[in-house]
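With one protein chain held back, the other chains of the complex are shown just where they sit.
Entry: chain A
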């Protein structure tokens, strides 16, 4: 990045399950059953918060983990989890850790297709308020086998998925804006708890769903929780942070360049296997692969394979220093959370901070503060200011 007012370099960490490697659970300190417990979730989230990560992500899908990403990362946003048959709702997991963490952003994956957008918007608003402005979401838009049969309407399929997800993201923003920030007035004189003029009907008429509004939850702390996702899954104009995945930093750089001007922040995804506990990273990986072969990153330059770093903590520091020149941040996926997360916390983040490449968030920072993103203005207030009498039915075309 070459602009003079350079946005902060951010470092996120994925904390779903026991790690990103398909055999991670075999190297975890806890059993598969305990990996679903609130104690484990609280422990790893608090560890990531203390370590000073910018944000945590929690992968999720509307089907079992083993169904969600059979051949990931080549064809999916999600880490492969063969044999894993249970996972808790990521939005609720993020809410659970909200009061237990102080500064880390909370960014669950949330399905945008097999979902009621009205509920999703309320859930994200509630997460943002409960976390004092630390919420984001990763827009998930994939066609999962079996997911359509689990809902009572005919979901979008094939090429329509990104359009459906884009509609869901767009209507979520309108629902958040349906309450002005100053809607609650508590006027003893007029008896009004809210000023009804500061609440707005959404009147969204999309191709596949409509929402009248207003939302049931006041406008989120950040205005809008930050919208993360992949530009091939949801229209870039809805995204504030785009994930890019590629095996080589040079390809990451090319893809980041393509997104420049379309998405404010580009974050690279990187799996991490470190030397740890007296064992070399390569040996650890070989042992894990012997259990369950992980997808091999496509070193010939395939566009959707994830990058993976295998080596020492010092090597990762150098690697991330290279990334800092081409993207606005990274989302690290520890191969085994219990093993790699402590190493990153101990030897990687402190060194990057020492070099001035990275600044950890502090209590009171919103996720937008951490990312250097502005708080969005309110569509309805802006429209009213521009044209006081206007009251159009909102068409899908406006998004």
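By definition in this document, contacts are C-beta pairs under 8 Å (C-beta built on N, C-alpha and C of every residue); 3 or more make two chains touch, one makes a residue touch a chain; residues count from 1.
One rule holds in what follows: contacts and distances are computed from a predicted model.
You can't see one chain of this complex, but its UniProt record names it "FMN-dependent oxidoreductase (Nitrilotriacetate monooxygenase family)", from the set "Prokaryotic cytochrome C oxidase subunit IV family protein", "FMN-dependent oxidoreductase (Nitrilotriacetate monooxygenase family)", "Integral membrane protein" or "sn-glycerol-3-phosphate transport system permease protein UgpE".
Across the entire complex, the residue among A:9, A:179 or A:380 in touch with the chain not shown is A:179. Checked against the full complex, the candidates A:9, A:118 or A:176 give a single residue touching the omitted chain, namely A:118. Of the candidate positions A:52, A:214 or A:307, contact with the unshown chain belongs to A:214. Although one chain is not displayed, its contacts with chain A can still be listed: residues 25-38, 41-42, 63-67, 83-89, 91-93, 95-100, 115-116, 118-119, 122-123, 125-127, 129-130, 132, 146, 149-153, 179, 183-184, 186, 188, 190-196, 199, 208-214, 216-218.
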